[in-house]
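The excerpt is restricted to a subset of chains, each kept in its original location.
Order of writing sets the labels: A and B. Residues in every chain begin at 1.
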Amino acid sequence: MDMFMPRAYDRAITIFSPEGRLYQVEYALELVKRGAPIVGVASPEGIVLAANETPESELEDPEYFRKIYQLDDHLASAISGLSSDARVLIGQARVYSQSNKLLYDEPVDVEILARRLGDMSQAYTQHAGVRPFGVTMILAGVDANGPRVLTTDPSGAYRGFKAVAVGRKNDEANKLLEQKYMEGLSLEEAIKLAIEAVRIASDSELNEETIKVAIVPAETKVFKRLESEEIKGYLN
Amino acid sequence: MDMFMPRAYDRAITIFSPEGRLYQVEYALELVKRGAPIVGVASPEGIVLAANETPESELEDPEYFRKIYQLDDHLASAISGLSSDARVLIGQARVYSQSNKLLYDEPVDVEILARRLGDMSQAYTQHAGVRPFGVTMILAGVDANGPRVLTTDPSGAYRGFKAVAVGRKNDEANKLLEQKYMEGLSLEEAIKLAIEAVRIASDSELNEETIKVAIVPAETKVFKRLESEEIKGYLN
């Protein structure tokens, strides 16, 4: 039946279906489910973000095919979904982090930033004339409360995790994370776990050029992208 | 027939159906009926809020999976439905409580706050270009009139209760409350009753980590979350 008649509530901008679902939000989540595999892992020694950044073509310059973005010294984000939508939120996040630093003279709290991005996303689900953002972000950083990994999604909700996978085959990747995550794991172990989870969610073989890893160690609280050589070490 | 043709009145933003129902509001209530089980109980000795805060995944950080929010010293809220919608109303409630304190130098009356949130919610049901809020809140606190438990819902209506359950299986939980609620019950008895009602509405077994309880004793008029150890005591 779905194939023959338009369902009226599909059409309007983000209204409730009879079952109380926000269709536009659910459709945006469908898009995210087909997005790039990204993973965030928290360890007492810091946080790890890993992503499959395999470009579609050999001639594509991987430098512009980023899935991991630095937001502030102590804070980064991995994205899955529409990269152009993500840029809007990343831009907001950077401005907000800077303002926070200027106003309070301290790095922004990761949860406060997640709430801010969530509030902005929520507004795009309640008002006509716009569509929800088609992106899920993993926000990860080390703030006054220690290493933190949170997600924000198209509905504007945010949640916190010890470890989480988003995008293609996230079911398999999350199952792996649940099986292998251990409280108190080291940063090295967290990196290994994150890479393993990205690999299980990827359709093709990955190497040190196509998988990207970034960390914020608890000690330095400074964002750092791993070099290809370092990543290669973890792949074996 | 429902399955083959769009029903025209489903589509428009919160208009009346031929039967005089506001469909968008009713659909939002459907969403709430599938929300987290939350319970509020009033005793002469104070109020109790209890909620099932079981995260969906083992790796989810329960700290960000809150259903109970402090709004002011003497006042708290439990929510069921869309958490991102709830945040908008919680933000409004906190601002309103603070303004009230500054203007009148006394804690906000619980009913006045409920009316305020209800008026805001009502506006989202009468004007085009927005959808109703997809959340029902239990507001509970101790004000000049003593301990109070109220609910606000997507239509903008608010009601008062001695004890009330919202969310999944609220029929069963409310039946339990009606059977067991006794006038003049102590705060301890109220806590026990609230926990029992949340348990009956939950699909899985709960423990001191997944059920959360907060109180505002009539004596102190100060919000307090129960520790896991305290909750454990009530579970047996």
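We take it that a residue touches a chain if its C-beta (ideal position, glycine included) is under 8 Å from a C-beta of that chain, and two chains touch if they have at least 3 such contacts.
Since we're looking at a predicted model, the values are computed, not measured.
A.B. asks: Taking the 2 visible copies as a start, how many copies are in the full assembly?
C.D. replies: Oligomeric count for the entire complex in this file: 7 copies.
Criterion: only the chains that are shown with their structure count from here on.
A.B. asks: Compute the rotation angle for the C-alpha superposition of chain A onto chain B, expressed as a multiple of 5 degrees.
C.D. replies: The best-fit rotation has an angle of 50 degrees.
A.B. asks: Taking each chain's centre as the mean position of its Cα atoms, how many Å separate chain A from chain B?
C.D. replies: The mean C-alpha positions of chain A and chain B differ by 30 Å.
A.B. asks: What part of chain B is in contact with chain A in the complex they form?
C.D. replies: Chain B reaches chain A through residues 3-8, 10-13, 23-24, 27-34, 55, 57-61, 63-65, 82-85, 87-88, 91, 124, 128-134.
A.B. asks: State the interface residues of chain A toward chain B in the complex, per the touch definition above.
C.D. replies: Per the stated touch rule, the residues are 1, 4-9, 11-12, 14-22, 111, 115, 118-119, 121-122, 125-129, 149-150, 155-164, 174, 177-178, 181.
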